[in-house]
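A single protein chain has been omitted from the complex, and every remaining protein chain is retained in its original position.
In order of appearance the chains are A, B and C, and numbering begins at 1 in each one.
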Amino acid sequence: MAAASAMKTTDWDKRIHRAVELAERYPSAAEILAFYRHILEFQKTLFADVACLSLPAAGGKAAFREQLDLDIAVQQLPALLSLVQRTGPAKLAQEAAEIGRASSEQKREILRSFLLSTDGNGPESTHFFARVLFQPQAEHLAVAQNAQSVDSSASVCPVCAARPQVAVLRPEGDGGKRFLVCSFCSTEWEFRRILCPVCGEVDHQKLSRYSAEDFAAVRVEACDTCKYYLKSVDMTVDGLAVPLGDEIATASLDIWAVEHGFSKVSPNLMGF
Amino acid sequence: MDVSRRAFFKTGMAGAVGITVFGFDARPLLAQASSLKISRSTETRSTCPYCAVSCGVIIHTIGDKAKNVTPQVIHVEGDPDHPINRGTLCPKGSSLQQDIQNERRILKPQVRRPGSDHWDDISWNQAIDEIARWTKKTRDATFMETDAKGQTVNRCESIAFTGGCTDTNEFNYLAVKTMRSMGIVRLENQARV
Amino acid sequence: MSDRGTLRIQQISAHPGPVAGEGVQRQDKVCKLIDTTTCIGCKACEVACVEWNDMPFQTTYFDNTYQTMPDTDWNYWNLIKFNEDQHDNGSFAWLMRKHQCMHCEDPGCLRACPADGAIVQYSNGIVDFQQEHCIGCQFCVSGCPFNIPKFNPNTKKVYKCTLCSDRVGAGLEPACIKACPTGCLHFGTKDDMKFLAENRASQLREVSGFQNAGVYDPDTIGGTHVIYVLHDATKPERYGNLPAKPRIPLSFTVWKDIFKPIGLFGAMLGFVGVVMHYVFEGPRREQPAPPVVRIDPPPPPAGKEN
Partner (left out) sequence: MTNGWIDIKNTDMMLIMGGNPAENHPCGFKWAVEAKLKRNAKMIVVDPRFTRTAAVADLFCQIRAGADIAFLGGLINYAIENNRIAKDYLVNYTNAAFIIKDGFKLPEDGLFSGFDAATKTYNKSSWNYQEGGNETGKFVPGVAGEQPAHGDEAKAAVMPVSTAAKGAASTPPPPPPPSLPPNIAYDLSLQHPRCVYQLLKQQYSRYTPEMVERITGIPKDQFLKAADLFTSVRTNGDMKKVATIIYAVGWTQHSFGTQIIRTAAMLQLLMGNVGRAGGGVNALRGHSNIQGATDMAGIFDILPGYLKVPSPADKDLKAYLDRITPKPAKPNEWESFNYWSNTPKFMVSFLKAMYGNAATKDNDFAFHYLPKIDRNYSWVEIWNDMYQGTVKGLFAFGMNGVMIGPDSQKNIDALKKADFLVVCEIYPDETSAFWQAPGITPDDVKQINTTVYRLPGAGFAEKDGTFVNSARWLQWKNVALPPPGDCRLDQDILAQIFLKIRELYQKEGGKFPDPILKASWAYTLPEHPSLSEVAKEINGKALADISDEKLGVSLKAGQQLPGFAMLRDDGTTSSANWLYCGSWTEAGPMMQRRGTDDPSGLGIYQNWGWSWPANRRVMYNRASCDLAGKPWDPTRSQVWWNETAQKWVGNDVPDFKPDSKPEEHMGPFIMNPEGVGRLFVPLGAMADGPFPEFYEPIESPIENPLHPGQSNNPVVKKYKTAMDKYGTAKEGYNIICTTYRLTEHYHYWTKNNPMNVELVPEPFVEIPAELADQMGIRGGEKVKVTSARSDYIAKAMVTKRIKPMMVDGKKLYQIGMPIHWGFLGISEGEGRTAKTPANLLTPTVVDPNAYTPEFKGFLVKLEKV
């Protein structure tokens, strides 16, 4: 598995730079990417904090979220709320303000409930705050656990059991080997081509790929059987892409997909 | 995923008011989405038809049968998942697209009549009728039910069938079934040559 | 796709003054490693090069060799050279060397080029021709110690391997690399490739009995961004005229050393000179000193260079 290469703070810089670059390239998503960049910068500092913490011993998949440190997240919540109020979109900023007014017990509960959910990456704004706060920890933990998947058809993350955010094709010989990127801990795991990550469909006639000239390296990989889709970032076309960022920058493809009756496997950090 | 979640995600992107659930302005995105020229392609797993390493290939085809667009192969990729070739191809495999779409392909049935110095077009029906007629005539004229010792042989020695080394197992079985059933004993492929 | 904007320029031909971005945003030096000891001469890399660069098919002719054509061409940048290597002691080898631009650290073509911006060297080491600035003078042909730049008489421009600068600019490896079925081609940072190459060379020395195995990365031109592992690094000539000590013709070194410090004025003079030459004499056909290395060979004698 080429996945789960050790995450370093420089990788956060790479994501931040890419978000800036993408915002220039795709004005339609500039507002979203600008906010995403702020979030990344915030997460980068969080990551630097957790990176020096000692980690609990590796546990099972189910226990992954339980290993995350709630206190750190609670402690960082006010800074995030303030950031969102300053730089976030209206609705989210309003939400941040409301949470800010909640009791500390309520705040803690919001974050705790995220840890209890098995797949709490929904577009709800409460999940947004929790996700932003726990993700750096999750990434750190995931790298440390270095869970290897022998199964190239696992539809959820072998480390934290969350759904994939985006697929990435990395060069393998003349072709592109597919990996899925976890929507929570950002682990990449090998996932075979011509296979639906949601329903397991293998009939190539039902697995369409939709691409637009505007986005050379990103396309919609949709399944006609379950009607779910996942975007894929083809690094054999653009080796500079950062899958999570490019996924966000190509939001108009999501609109196209939704309008054509497909549903996304997992909403991204920006809520779509 | 259950239906309610699906419905929820569907609305997750852009509401009627032109903002996303988080309140981003979705109008530029909607505008871009409506101008996207989307092409649909499929990826088909296949096996290189040349040597018996059997490199996996993924054939990228564009075109939508439903929309009456003739499918076109736009790319042949070494299958990165294939354990043997791992995405690589030799110079023959790399140029497979030229084999799939090649202007030298024969595209219609033809017949060369006795004594003729050229090909004539022939319809499929006519060709198949004539071939069947030839086969029956030849078989009936030469079929041996017993040999000189009176032993049952049920064979036809006057017709031969050759081929199959670059066709599928299933085709080969149909060849065995049809030819052996006609008593044809001269059944050969590239195994010896 | 072809996003060369992401590559930082380090040197520009005939360019006065400092180079934009030079020394400011350095990128890792890139390098292509060719292990000739595991190359099987299958030419998958040639096909990949033709396909990626969208070269027109051309008619080739049998020339007493497995080699696709005698030399690289303006529309065929990557060629495996097949060399029959007979030694006096009776030992024999069939050496196959993937031949293409070496992307010299000190590029003779760039030094020789009088046209502003026609040849650039990116800070990652790739030497790239910008045909829109090329004036067709073919000085670069003379300046190259590896006989790489090739003139297209129709467009009156010179072409060569770009190390897929468009792909590298997009974070990809060159097209030839991905095509290699035996994995004898590698691409990465120069440091990594050198490490890999030296490891392989020592394996060859220690396990395979090639006592002279080594890495070709000639220091006479500051090293190259295409390096070879050779069974016998002491005799690179055996691999189809790979020079042991490639050198840029003196006149071009001098040309650059004299004119570049003078800056704008000198370069203008040089450029004007070339333009004048073009105006009065038409595009250059024959080279001034130093003499052209590239001479159409006579019909090869029996058994030569297969």
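By our rule, contacts are C-beta pairs under 8 Å (C-beta built on N, C-alpha and C of every residue); 3 or more make two chains touch, one makes a residue touch a chain.
What you are looking at is a predicted structure, and each value in this text was computed from that prediction instead of being measured.
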Contact set of the excluded chain (shown chains only): A, B, C
Given C:T155, C:T182 or C:N212, the one touching the chain that is not displayed: C:T182
Hidden partner interface residues of chain B, rising order: 42, 44-56, 59, 61, 63, 71-73, 81-85, 88-95, 98-102, 104-117, 119, 122, 124, 127-136, 138-140, 142-143, 145, 147, 149, 151-178, 180-193
Interface residues of chain A (partner: the chain not displayed): 150-153, 190, 192, 194-195, 202, 204
Missing-partner contacts on chain C, residue numbers: 37-44, 46-47, 50, 57-66, 68, 84, 86, 92-96, 181-184, 200, 203, 207-209, 299-304, 306
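The rule is short, and it goes like this: only the chains that are shown with their structure count from here on.
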Pair joined by the larger number of C-beta contacts - B-C, A-B: A-B
Centre distance in Å when chain B and chain C are each reduced to the mean of their C-alpha atoms: 42
Distance from the mean Cα position of chain B to that of chain A, given in whole angstrom: 39
Residue list for chain C, restricted to those that touch at least two other chains: 48, 178-179, 181
Multi-partner residues of chain A (each touching 2 or more other chains): 171, 173-174
List of chain C residues in touch with chain A within their complex: 1, 3, 6, 48, 167, 170-173, 178-179, 181
Chain B partner contacts - residues on chain C that touch it in the complex: 42-44, 46-48, 51, 178-181
Chain A - residues contacting chain C, complex: 171, 173-174, 216, 235-241
